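One structure is given below, represented as structure tokens, and several questions about it will come after.
One protein chain is absent from this view; the other protein chains keep their places.
Let's turn to subunit A:
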Amino acid sequence: MASVLLENVALDFPIYGSTTQSLKRRVAKALVGGAIEKSGSKVTLVHALSDVSLALAPGDRIGLVGHNGAGKTSLLRLIAGIYEPTGGRLEVVGRITPLLDIGHGVDPDATGYENIVLRGLYLGRSRREIDTAMPAIAEFSGLGDFLELPVRTYSAGMTSRLLFSASTHFPSDVLLIDEGIVVGDEDFQARAIERLDGLVGQAGILMISSHATDILERYCTKAVRMAGGRIVATEPISASEGPEVAS
């Protein structure tokens, strides 16, 4: 049974090598959401998340909304276990799949097949799982014999088809998605949305960070609004209202 529990979670992280002149910091503080603070000599400390509490159970479909720098991606990374909280308590039960940057780790000189393996490994899957899934992923990508060729010979659209196909194949209990993963030409987009529907349907808990109202309305039942590393509002989403109404 999947569950995600955060109690007063805080995440601070140090930024090295930034010039910490006070004017710049003030400007930065005004422009981006995160609270920036000077700690010690030359290290800037960013309070990426402060006092975040959230309890999610199977069936929860959360849309994370907020300005750039509000802490959406940090929260997703925290739940994915990439960052560990610097304060508070975090408990996640179930298999997590973070679809954060599905373009990472592409090796242009490796073949399509090899890149599917790479993608699967980056998703934390075993070789056996990947090898079993290979025919289905290859089929869905629709790339056929191109999979034998190095990815550098692909068009941008073909590369994103490959990455999308490999990344969305594996079902998981907790699905974390960072905006903008639906890609490809029109024909592929229709199939991609169908695939995403299936993946989201299988997941116990879904969390999507997105600015796109149609994505949020399609997949989410609740919007969690973030600002300055805190959760400022939780509001229901319905297709007629949209997440913007309560803010």
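By definition in this document, contacts are C-beta pairs under 8 Å (C-beta built on N, C-alpha and C of every residue); 3 or more make two chains touch, one makes a residue touch a chain; residues count from 1.
By our rule, contacts and distances are computed from a predicted model.
Colleague: If you had to name the missing chain as UniProt does, which of "TldD/PmbA family protein", "Xanthine dehydrogenase", "ABC transporter permease" or "ATP synthase subunit a" would it be?
Modeller: "ABC transporter permease"
Colleague: Of A:Leu5, A:Val93, A:Ala110 or A:Val200, which sits in contact with the chain we cannot see?
Modeller: Answer from the full complex: A:Ala110 touches the omitted chain.
Colleague: Determine and list the subunit A residues touching the chain excluded from the picture.
Modeller: Against the missing chain, subunit A presents residues 13-16, 77, 80-84, 96, 98, 100-101, 104-105, 107, 109-110, 114, 117-118, 121-124, 126-127.
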